[in-house]
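Every protein chain except one is present and positioned as in the full complex.
Letters are used for the chains, namely A and B, taken in the order the chains are written, and counting of residues starts over at 1 for each.
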Amino acid sequence: MNRAALLWRVASFAVAAGFVALWQLIASLKLVSPVFLPGPDRAWAALVRGFSSGDLWSKLAGTLEHMAYGWLAASIAGIAIGAIIGSSRRMRTYVAPSLEFLRPLPVSAIIPVAIAMLGLTQAMALFVIAFGAIWPIMLATIHGFAAVEPRLYEVARSLQMSRLAVIFKIALPSASPDILAGMRLSLTVALILSVVCEILAGLDGLGHWVLLSARAFRSADLFAGVILLGLTGYVTSVAMSLAEHRLLAWQAARR
Amino acid sequence: MRANSAKALVLPLAVLVAFEVWARATHLQSDSLAPPSEIVMALFGAFADLSILTATRDTLFSAFAGLAIGTTIGLAFGIAFGISDTLDRLMEVTVEAIRPIPSIALLPIALIALGFGYRMEIVIVAFACVWPVLILSRAAVRSIEPRLMEVARALRLPSAQRVWKIIIPAALPRIFVAFRLSAGIALIVAVTVEIAINPLGLGAGIMLAQQALRPDLMLAYLVWIGVIGYALNVLLVVAQNRLFGRAALSGDGA
Partner (left out) sequence: MASAAKRLEAVYGTATPQIAFDGVTLVLGGKTIIENLSLGVRPGEFLCIVGASGCGKTTALRLAAGLYQPTSGKVNFDGQPMREPRREIAIVFQDYGKALLPWRTAAGNVSLALEAGGMPSAERPARIEELLRTVGLPGHAGKYPSEMSGGMQQRLQIARCLAQEPKTLLMDEPFGALDAMTRQGLQDEVLSLVAASGATVIFVTHDLDEAIYLGDRVIGLLPHPGRIGIELSVNLPRPRDQLSTREHPEFLRLRRQLFDFIKATEQ
């Protein structure tokens, strides 16, 4: 990072700090009732208290676990199914339109169905998260596989490559930018659905934590939970960006 | 084309028929599944007693109100950040700190501050809609042909007029794409809030049907929610093509 960019960054942090100070001021002057709005000091204290007692750790771990399992299951299944549909023209004509029809469906509407089938359980949460997260990945994979440069398939044919080699050496890498973009979208979906399922089913996690805090009007704990959820969203998205950057270095060279 | 759309119907029809036959053959007794014929009957029933229409009105009202507020806020900030590089850089950390908060995490805050009802739902929908509009309109303003901005400067247009007469019209196709994305998000968030906690609209309707052990009604709601999501999407895509033709498509990749 050069000097100018660094200075901008510092200034930008200063502005953010200014907003936090403003928040502190509003809370200290009790412009908004402390029942609804704790100051950053109380939210910070709640974070420290939550982590030192271990409560927040276990809630954070719970949410991360739900998110990770659901998202990983969705990624594996989404890429596999997407590859099968995307690499066959016949599958695309018969199956893809149905998927396009289902795509705008608000996935959370599947929650009651999942509850009816599986009850208020961990399995229900995993099913819902995976079901919600699979769509962006699967549709992106279908698109990526359908968009592989036909010339590359001819190269593969003239090299007499096996079907498996064609998938792993040609189609998957070629579709990888699409697939990773889909996985990034799914990450957000997985986090939101984790929170919703925790709220509904009372599963151990930050969703449940913020709901209980709200019910007991413990606003500092509530804000601590929301801040942690924001951090979770931020950190996972940064990690995903790093992974994309790593895996798609060849695309950066292209620009 | 026609042959292809016929082929597109093969799979859903086959699934429906197979399911119907299977449900009848096994005299299905279930809390979670119902044959398609009963789902259709339940849907008709819900239309007849107007319950599903009321719920649709409530959900769409919250979704659109939130969408309107969120779009306005997102657009204002997006255009401001797009015009002023200084402002954009100064706000970067603040924006990046708030944006990743999943909208649904605000639910408990909105709940204690505003209680159950439309208001808390609208606030959460608005929060979710701000970000896509902000980011895409910022990008749209930045990509405006510099010549146009020079023209504005040469004409000595005051900045308010510059925004109204040059920037918004030039960026409009891509802003509409952002609006379309946000509209989908608005519906999803509204339904999600209702399912999670808020006792109104389609989301509450489907939860009630589940708790009343009425799988036919529950699935009827599911189908109806799907139809609304699909219809909204089609409507906005058609509107986009009508209004902007191919010009808008270039923004789709963003």
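Quick notes on this one:
Simple rule for what comes next: contacts are C-beta pairs under 8 Å (C-beta built on N, C-alpha and C of every residue); 3 or more make two chains touch, one makes a residue touch a chain.
Remember, predicted model here, so these are calculated numbers, not experimental data.
Just so you know, the chain we are not showing touches A across the whole complex.
Touching the missing chain, out of A:Arg9, A:Lys169 or A:Arg218, is residue A:Lys169.
Per the touch definition above, the residue from A:Ala68, A:Met91, A:Ala146 or A:Met161 contacting the chain not shown is A:Met161. What chain A contributes to its contact with the hidden chain is residues 149, 151-152, 154-155, 157-161, 165, 169-170, 173-174, 176, 248, 250-251, 253-254.
Here is the rule we use: only the chains that are shown with their structure count from here on.
Centre-to-centre separation between chain A and chain B, using Cα means, comes to 18 Å.
By the touch rule above, chain A contacts chain B in their complex via residues 8-9, 11-13, 15-16, 19, 35-36, 93-98, 101-102, 104-113, 115-117, 188, 191-192, 195-196, 199-200, 206-207, 210-211, 213-214, 217, 219, 222-223, 225-226, 229-234, 237. Against chain A, in their complex, chain B makes its touches with residues 4-5, 7-8, 10-12, 31-32, 89-94, 96-98, 100-109, 111-113, 184, 187-188, 191-192, 195-197, 202-203, 206-207, 209-210, 215, 218-219, 221-222, 225-226, 229-230, 232-233.
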